[in-house]
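Every protein chain except one is present and positioned as in the full complex.
Per-chain residue numbering starts at 1, and chain names A and B are given in the order in which the chains are listed.
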Amino acid sequence: MSRNRSSKHPLDNLLRIDRIPHIWCSGCGTGTVFSSSLIAIRSTVPDLTKTAMVSGIGCSGRGAGYVNLDSYHTTHGRAIPFATGLKLANPELTVVVFSGDGDLFAIGGNHFLHAARRNMDLTVICVNNFNYGMTGGQAAATTPFLAKTSTTPLGNPEPPFNLPLLAYASGATYVARWTMLHTRDLTQSIAEALSRRGFSFIEVLAPCPTGYGRRNKQRPIDSLKLFQEKSIVKNGADPAEVILDFKQGITLGKFVEYDRPTFLEAYDKICKKAQ
Amino acid sequence: MKFWRVPLDTQEIVISRGVVYIVEERCKGCGYCIEYCPRGVLQASERFNAKGYHTPEVKQPDLCVNCHYCEAICPDFAIYSVEVPLQAGAVQTDHSS
Partner (left out) sequence: MKPAVLTGVHFLDGDSACAEGALAAGCRFFAGYPITPATEIAVRMAERLPEVGGIFIQMEDEIAAMAAILGASCAGTKSMTATSGPGFSLMMENIGLGVTMETPCVVVNVQRAGPSTGLPTLGAQGDMMQARWGSHGHYEIIALAPASPQEMFHQTINAFNLSETYRLPVLIMADEIVGHLSERVVIPEASKIRLRSRPRPRGRKDRFKPYHPGPDGVAPMANAGEGYSVHFTGLTHDERGYPVMTAEAQAEMLSRITGKIRSNLDKIVEVEEYRLEDAEIALISYGISSRSSLAAVDEARRRGIKAGLLRLITVWPFPEKTIRELAKRVKCLITVELNLGQIHLEVQRCAGGIAPALLVGHAGGTAITPEFILQNIMESHEQKSFLKTSA
């Protein structure tokens, strides 16, 4: 039996329901990643009032506007340094950065590198839809080689980043990659990231039917089928060896997890001398 | 499932049951829930919602096992399942092969 009426969705109290339905397209992966993040937040965080979400600009960046927590929609690429200031000024906050591949790794690349290097206590969720969706589907640093986008109409001449390797090399202490299809693994990864201290990075592959999918002959269901068929889960894989190729395979899993002092832990220890 | 022999505790296995609720005005007709429901509970309906999307509808309500996958995969917070509490002492067996 089912009833088609506006019943209360279990995540409604974590959403600004006066702004739902949201602006994400039909079949957009951002909504699913966002939903998985909210489920993880709800089940992990001890105090929702001390949880904040920071986002940048882009489709993923709109996420901060839909969550019923303290949320900050900042400038393009600058979510991570903003989140750094937020966290350092009030270390009791659990700060989640929810942003996209363009925002975090092109304009925001430098900030990502340094926050990872410092092991800033942040959870960074990157919705990777292989393009700049909000502005109409331009090439990004994660667009596959030869793919079509609006600024590479004849094919992308650039190879994409290997984001898990980049994160690991910069010093991130938790690195995972999932797709939005793998909702349970994703939710669990986010929950782990929220519960631990240090810089946690989770890359989530998502379809962008309007921007990327439309130009690369991937209907929304096709993208999900590719995620399903080509994914190989290899927990603990070496980030240098993970692949992301729609023909050869997509390595998923939790690749890196280790502990080292966070920025604040190191700073507090060093500054004890001054007090 | 085809068994070589029937497991000894078959009679005691309790399979959860669920009820699916669809928040029609939020649905954008992506079809993910329909495609990925492991039990084939949903299908696209002929109806449109106010935005012009074909929402899902339940075609096989008895098959829902409350796995919440439709709820998890939906990008639009438009569908969720709720457990149907079983009556005490009732035993449910799964006859679908």
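As a convention for this text, a residue touches a chain if its C-beta (ideal position, glycine included) is under 8 Å from a C-beta of that chain, and two chains touch if they have at least 3 such contacts.
No experiment lies behind these values; they were computed from the predicted model shown.
Could you tell me which of the visible chains the hidden chain touches?
Hidden chain contacts in the full assembly come out as A.
Consider the whole complex, including the chain that is not shown, and state which of A:D12, A:D70, A:D222 or A:E265 touches that chain.
A:D70
Specify the residue from the set A:G58, A:P81 or A:G253 that touches the hidden chain.
A:P81
Using the touch definition up top, pick the residue from A:K50, A:R184 or A:K234 that touches the left-out chain.
Considering all chains, including the one not shown, the answer is A:K50.
Name every residue on chain A in touch with the hidden partner chain.
Considering the whole complex, chain A reaches the absent chain at 16, 18-19, 49-50, 52, 54, 64-65, 68-75, 78, 81-90, 92-93, 110-111, 113-114, 263, 267, 270-271, 273-275.
Convention: only the chains that are shown with their structure count from here on.
How big is the gap, in whole Å, between where the Cα atoms of chain A centre and where those of chain B centre?
For chain A versus chain B, the centre distance works out to 28 Å.
Any idea which chain B residues touch chain A in the complex?
19-26, 28-32, 35-36, 51, 53, 55, 57-58, 61, 69, 71-78, 80
Applying the document's contact rule, which stretches of chain A touch chain B when the two form their complex?
1-7, 9-12, 15, 20-22, 24-32, 34-36, 39, 180-181, 183-184, 187, 220-221, 224
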